[in-house]
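Note that one protein chain of the assembly has been removed; the remaining protein chains are unaltered in position.
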Amino acid sequence: MTFPILTIIIFTPLVTGLIILLLPAERKGMIRGTALAGATLALLLSVVTYFSYDTRAGGYQFVEKVPWVPEWGISYHVGVNGLNLPLVLLTGLVMFTGVLISWGIEERTREFFAFLFVLATGVFGAFVSLDLFQLFFFYELAVFPMYLLISLWGWPKMREYAAMKLTLYLFVGSVLALVGALAMYFASGLHTFDMLELQQAGFSSAFQRLWFPVVFLGFAVLGGLFPLHNWSPDGYAAAPTAASMFHAGVLKNLGAFAAFRVAVMLFPEAARFYLPWVVVLALINVIYASLIAMVQTDLKYVIGFSSVSHMGLVMMGFASLSATGILGAGLQMFSHGVMTALFFAVVGMVYDRAHTREIPQLGGFAKKMPLAAVTFTLAGLASMGMPGLSGFVAEFPLLLGVWQRYPLVAILAAIGVVVTAAYILLLIRRVFFGSMPAELEHHVGDITVRDKAAIILLAFILVALGVYPGWMAPLVQSGAAAAMKVLGV
Amino acid sequence: MPGLLDLLPDIALLVLAALVMGLDLLPRSQGGRWLGLVTAVGLAIILALSLYASLVPGPTQLFGSMLRSDALGHGFRLIVLFASMITALVSMDVPGVGDRGEYYGLMLVSTLGMDLMAASSDLVMLYLAIETTSIPLYLLSGYFREERRSVEAGLKYFLFGAAASTTMLFGFSWLYGFSGQTSLAGIAKAAATGTLPLALWAGSAVLVLVGFGFKVSAVPFHFWAPDVYEGAPTPITAFISTASKAAGFAVLLRVMLSVFTPVITPYWGGIIAAMAVASMTLGNILALAQQNLKRLLAYSSIAQAGYALVGLAAHSPLGLAGTIFYLGAYVVTNLAAFVIVIVVSRTVGSDDLARFGGMSRRSPGLALALLVSLLSLAGIPPFVGFVAKVFVFAAAVQSGLVWLAIVGVLNSIVGLYYYLIVLKVVYLSPCADEGKPMPVPVPARWALGLTIAGILVVGVISGPWFGWAMNAARVLF
Partner (left out) sequence: MDFLNAHLLTLILFAPTAVALLVLLLPARQVGVIRWVAFIGSLAPLGLSVFLWFGYRPAEPGFQFQEFVPWYQAIGANYHLGVDGISVPMVLLTTLLTSLAILISFSIRERVRAYMVLFLLLETGLLGVFLSLDLLLFFVFWEAGLVPMYFLINQWGSENRNYASLKFLIYTMGGSLGLLLAIQMIRLVVGSFDLPVLYSQWNLLKGTLFGVPVGTVKILAFWAFVIAFAIKVPIWPFHTWLPDAHAEAPTGGSIILAGVMLKLGAYGFLRLLLPLYPAEAHDFAGVLGGLAVAGIVLGAFASWGQKDFKRLVAYSSVNHMGFVVLGIAAAAWARGSASSGDAVLALNGAVLQMFNHGLSAAGMFLLVGVLYERTHTRQLDDYGGLFALAPLYGGILIFTSMGSLGLPGLGGFISEFLVVRGSWPIFTLYTAIAMVGLLITGAYILKAVQKVLHGPVNPQWQGHSLEIGVREALAISPLMILMLAIGVWPAWILNMINAAVMHLFG
């Protein structure tokens, strides 16, 4: 009986959250400490799992399968392979750093961490699900905490609107995908929700072509594919920092990943038929979102649109249906997650001190928070695809893979990279360099040790992956190869 | 005597009712709150008894085919008894009802009626049972004689109910006329011979449907619900919206599927689907505008009836099981919601949504419980509402009614919206008595604990429960 490490990873946040709910509300130190302990445990276990994976053997490892609702062929079935294991690690990272960053939450601390951890459990569970019903179960579990996190601890000006919009949008997407999944269940005749078995089902071409858009778009909403991305920028802007970190770092990836895992791998024939359209939409993401990012004056919106743009790259990579493209997409999910989490962490630090996110009203933060400036710049360089950082390591094979099928798209996407460079550098210069406005001079201080620890960790990962991709690329590659086999491309 | 075990719960209910009313006559110094406790404990015992009875095999027909003892009947009986117990618990601390013996007595009689409704297999029994259920409910709705709203509720319920019952009885008479039988099985056999024109059967189905539709408050027979729910004492609202509705569904399922199925399947399937769509849509849309939490929950329960009907429209074993499971889930969830409404309105003095503002700061636990129950109604995992919705929609998809499933999920989104609005008010809005903790009486805690536990347990470990629903469904297929 193998050690159920995945189950422990999935439920550690939930259990921690429940423990936190039982603590007295005033004992904030204890609450934070418990949260940190839970997050650390989850992170450590993710790291252990990550490095214990046998890349040469490939396939799904650490598999656990327990019947859940046998009448329906639903089982609790989890496993990791090259595509979702980095995402598990990412979730652990974002959770850990998110807790550190949220140390300063004073209002309703208990509920904050409890909801955050429910979110974490949902995401962990969704990433490692190998059963379709279970995927939805955890997927939806991850949606509603965002509503609470945003509406209760978010930016007062528009948190209710943004929270409602986000929740409804995501819910629409997921229930539509659910209907598609149900159709799949019945059409396969296999009386099972197990994804590995459904992969062999061999749905008819007509069935696939009918249902692929429903399921794919349902998940792609969460991935932020144009034109279904509308919930995201407001959602980012209104959310508290840790929620934005999760949103960008993890949730978006979940959407793209689920779209690939469910729609593309279970409907390969329809995927081959529809994906050229997806590539076009993804390209629009990349370019359009970058252009919009350039004209934003609110710091968080710039980063928000930049995230939408990078997710376009991810989906483009998946849609290229090439091993290198999928490799790039897998790496980009990880890189994008870390880098955007870092972005939002620093933005949160700036906002906490300046109480404004309007770029014209900011400036000179590098003097007061030099480490934050440096790490933010590193993330910015990573987002530009600067070699030596993870962004390049991801974008290179991604564009290579897209090249193989759609060279024009690759060229246009590369242009998007240059646009990214422009707005990121401008942003960095205006916010961190230059002179600080007089009103802010006196109450802007340096960031706390915990903040520093969090951003150093994230920045370190960006550099480590950029300088030596060998600790992730082979893993993702094995996952990509497996996916290619299923797709029969 | 064969089948005594199956009848024992019914007899026990009668005895309990008499006991409670008798105990009420005893002179006592303080109030009669403890009567509620007696009721609840008694119901718990009866619940256990019914559970035992359902597991022991016995004769299927009782009272000369007046009653059936099958999985369907047992299942619904358990649901109804559970609802009744919770209602009794939470009624204990409601001023004006909690200490009245006849309140509990009426409740128990109504419960008995519901019990019989679930097990009826004969037209006469059916009508008796329905009336036994309804008349106490009319009285209980109008219990607050001084409050205009309550009196209006009682009267309205009575008038609507009487009209619906009459129509239904008319339909019953047609059925008797066509078949010469009052037993459902006999009517079914007569219908199967196909000697009579379809239109007549259809006509009687429609008439009968009026009565049943009224009981489950499905559109277009829902008009009484919002006013009655709002005006009645809240525990009774809880009781009507859960137990009565469940019993109504039991009857609907049994009659429609055993009598009408072979005859007019295509048509009434469409009718049910139309009712489902209408209920979901109208219920959700009207809920959006509500400022009063009880009315909101009333419209919400109309919509929930619609979701349950989707399973019936699918007309398959899976669909039926889905409907039964859905009802169980719905009952537990709605009870939880109403318990919270009762407790909070005791403190803030009103059921208006605005007065619930900031409740989360006064009682985080209650707010969290409300969150659990509302999200379960919306269909969010890991709560039972999610699984229930998945099952009914799956059944629809399986039967080829994909459009119905899509309408259902879209409606879920609308539902989610207004449930979130309630949560938003509870968590975000400012509160007059900021910080003052809300007192939650012990029986209410128990009630809440049981229902919330139910929402979570059945939601996560749904397999066995669904298996029981399937057993119940197979009775009719």
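Things to note:
As written, the chains take the letters A and B, and residue 1 is the first residue of each chain.
Here, a residue touches a chain if its C-beta (ideal position, glycine included) is under 8 Å from a C-beta of that chain, and two chains touch if they have at least 3 such contacts.
Computed from a predicted structure; not experimentally measured.
The missing chain, though absent from the view, touches A when the full complex is examined. Residue A:474 is the one among A:4, A:58 or A:474 that touches the chain missing from this view.
Check A:18, A:422 or A:449 against the missing chain and you find that the one touching it is A:422. Residue-wise, the contact with the chain that is not shown comes from A:414, picked out of A:414, A:453 or A:486. Interface residues of chain A with the unshown chain, by the touch rule above, are 324, 327, 381, 386-388, 392-393, 396-397, 399-400, 403-405, 407, 410-411, 414-415, 417-418, 421-422, 425-426, 429, 433, 468-470, 473-474, 476-477.
What we mean here is this: only the chains that are shown with their structure count from here on.
Those residues of chain B whose C-beta lies close enough to touch chain A in the complex are 360, 364, 368, 371, 375, 380-382, 386, 390-391, 393-394, 397-398, 402, 405-406, 409-410, 412-413, 416-417, 420, 423-424, 427-428, 462-463, 466-467, 470. Residues 21, 25, 67-72, 74, 108, 110-111, 133, 136-138, 140-141, 143-144, 147-148, 151-152, 160, 164, 167-168, 171-172, 175-176, 178-179, 182-183, 185-186 of chain A are the ones touching chain B in the complex.
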